[in-house]
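Excluded from the complex is one protein chain; the other protein chains are retained at their positions.
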Amino acid sequence: MGLAVAAVIGFITVASTTSTEQSGLFRHLLPIFEKQSGIQVRVVALGTGQALDLGKRGDADVVFVHAKALEEKFVAEGYGVKRFEVMYNDFVLVGPRSDPAKIGGTRDIVAGLQKVKEAQAPFASRGDKSGTHFAERQLWKMAGFDIAKDRGPWYRDTGSGMGPTLNTAAGMNAYALTDRGTWLSFKNRGDLVISVEGDQRLFNQYGVILVNPAKHAHVKRDMGQAFIDWIVSAEGQAAIAAYKIGGEQLFFPNAKR
Amino acid sequence: MNGILPLRLERVSFAAGGRTIIEPLDLTLEAGASTVILGANGAGKSVLMRLMHGLLAPSTGRVAWSTEGPRRRQAMVFQRPVMLRRSALANVVYALDAAGVPVGQQLRLAREALQEVGLAYAAGRPARVLSGGEQQRLALARAWALHPEVLFLDEPTANLDPGATREIEAVIKAFDVAGTKIVMSTHSLGQARRLGDEVIFLHQGRVAERAPIDRFFPQPASPEAAAFVKGELPWA
Partner (left out) sequence: MLDAILGGLRLVATLDLRLWEIVALSLAVSLSAVVFATLLGLPLGAAIAVGRFRGRQAVIVVLNALMGLPPVVVGLFVYLLLSRAGPLGELGLLFTPPAMVIAQTILIVPIIAALARQAVEDAWREYEEQLRSLGVQGLRGALTVLWDIRFSLLTAVLAGLGRASAEVGAVMIVGGNIDGVTRVMTTTIALETSKGDLPLALGLGMVLIAIVLALNAAAQMIRDAAQRRYG
């Protein structure tokens, strides 16, 4: 409030994920930052793997994704300067209202997945090496399955983004793992409802990293750092918390002080 | 006078697609007399004209003009006139430009040429909407503007009605009077008589006969020409 509107002084390129973009968070968040800093933020939304690739090639100034292990590797290999935790959201398991796997409203995701496999109920996976896909595979592992081997015709790999995968799930009345943000703004639900939510293991941590100027001299280090500083600041964190769809908060800020 | 005539064809033959269209022949064209090339369809008239004009390269022998660079000193009018999608005047200007005439003179010379063939009224009209006869006259205007020493005409009135034909023949006569050497192919005997001073009769790729017009008509010396004239007479 009461801040002067800064003239546009430049832009940075941020590589992020399609699910984050599709949740609408950026459209809410970025104008606040741009007005205050004068820095235009251009978001290229891809899968997590591609976003990090963009950072490695130096085609982005900042990466903002949700795959902790891959992010730490990114920094360890020298492509990024430092990883900052920003916020988390959660995944939910959606499925047909008729609940063929008889999950029956449990909050235990592992139990839920086991029931899906036992019933051989149709399941739509992203299958695209994204952060979501990675998380999904981890959860199957926790449920005791090597899904690559233990799959059957009930397990469908769509090889595509969250939206198209949900489209497919809605079309086939299948279960699917999705981030809450995409689900809340997804309009083509068909007969799908939330089957499992609230399990701690479904939480999805986001990190933001400045691409290493030592590796790519042209990286806009000052403006990129300004963005990172803002997003972990009290102001940025409050802006994240303020983003709601249908009255529901999507992202929970948890940057460390 | 350093003209491009006489034109000498030395042992010139032409073959294409395995067929010999022009048998090896020697021919000399001198300035002055208008030459009419007569013959049945398929005798090789068009090919011979194109060899002389340089549009086709002979398979054997050579086509020799008397001086170097004969390009601008000849022009050709085809059976079907080919005009650009521009005004009649612009088409003539195009030809002048291609011939290297200085830009400052192009318009004037073009207008004079149109005047000469009686097309001044059509100067601004799109060439392609003119009638067949008008387009052929335009082709002649285009040639006239270049003041060629030799004017080749390949059956120029074959597609025209009698009225248009008369107009074209009048222009050709004017060229002749102005000193341009006319070399024209036709299969109309009447036209040959009206416009030609000498006849070259072509039969199956050979020159069967060559004679002044008064000697060729009414009775050609060679049997092939005689047969041709007899057969063609109803259409003369």
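For clarity, chains are labelled A and B in written order, and residue numbers in each chain start from 1.
One rule holds in what follows: contacts are C-beta pairs under 8 Å (C-beta built on N, C-alpha and C of every residue); 3 or more make two chains touch, one makes a residue touch a chain.
Values in this document were obtained by computation on a predicted structure and should not be read as measured data.
For the options A:Ile32, A:Ala45 or A:Met172, the residue in contact with the chain missing from this view is A:Ala45. Although one chain is not shown, part of chain B still touches it, namely residues 50, 53, 55, 71-72, 75-76, 78, 82, 84-86, 94-95, 98-99, 126-129, 142. Across the interface with the omitted chain, chain A contributes residues 13, 18, 21-22, 26-27, 42-45, 57-59, 160-164, 166-167, 182, 185-189, 216, 218.
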